[in-house]
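Heads up, one of the protein chains got dropped from this complex, but the rest are sitting where they should.
Let's look at chain A:
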Amino acid sequence: MLARRIIPCLDVRDGKVVKGVKFRNHEIIGDIVPLAEKYAEMGADELVFYDITASSDSRVVDKAWVTRIAEKIDIPFCVAGGIKTIEDARIILEMGADKISINSPALANPKLISELNKRFGQQCVVVGIDSFFNKETGQYEVYQFTGDEKRTQKTAWTTMDWIKKVQEMGAGEIVLNCMNQDGVRQGYDIEQLKLARAVCTVPLIASGGAGAIEHFIDVFQQADVDGALAASVFHKAVIAMDELKQTLINNNVEIRPC
């Protein structure tokens, strides 16, 4: 049976892994390659590397670390951040990434999703969505340029409409970052993820809010997501991978054992 995936997320800034709270105040966690190797050995099912500065300051980012990761690890990984063109994606995939994830560039030009799909296949086109619950309107709203506080802005898209749109355009997977929950370890946004699940026919990955093992059980059992992404609980060793996976297995969640 297809296993649910546990996906540590490594935010990369200037060649280092960092972690912020609610996308802010980043602290350095460590070097990329040793951390990637450690997570792969611990039993992570996949890794995501987010270059969190790339989209917001429109730099061409040095991605030499992608090759170094591909050399070392034997599980799939996805690279996000600053991929704006077919050529950007080609370089990253040729360096050895299995998937590329786009977020702000997809909002600026949704056709990019179809172009990537056509050239590289649906399986490697991931769309990341940063979603914030607006208490005043009662709507989930999509934000862009979330890597940079000064440039972060609300888009015209509601989250559910954007999820539908990116699937129409050919996305192969969706990572839904629930911004209200990010970095605060209070649990995944089950309510929002359930709504997203109802309109999402491609794999859906939950992101934002993991703080305890129960949160993973809840998100798989209640929101039926295909994978759960988390950062700080792994970086800070709040949760041990083997204990997490064994507890999920004990709760009848299909999981690849460590």
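Quick note on the criterion: a residue touches a chain if its C-beta (ideal position, glycine included) is under 8 Å from a C-beta of that chain, and two chains touch if they have at least 3 such contacts; residues count from 1.
Rule of thumb we're sticking to: contacts and distances are computed from a predicted model.
For the chain of the complex excluded from view, the name given in UniProt is "Imidazole glycerol phosphate synthase subunit HisH" [choices: "Lipid-transfer protein", "WD-40 repeat-containing protein", "Imidazole glycerol phosphate synthase subunit HisH" or "ABC transporter permease"].
Here the missing chain is touched by one residue of A:Glu94, A:Glu191 or A:Glu243, and it is A:Glu94. For chain A, the list of residues touching the undisplayed chain reads 1-5, 40, 45-46, 67, 70-72, 74-76, 90, 93-96, 98, 118-124, 172-173, 200-204, 226-227, 256.
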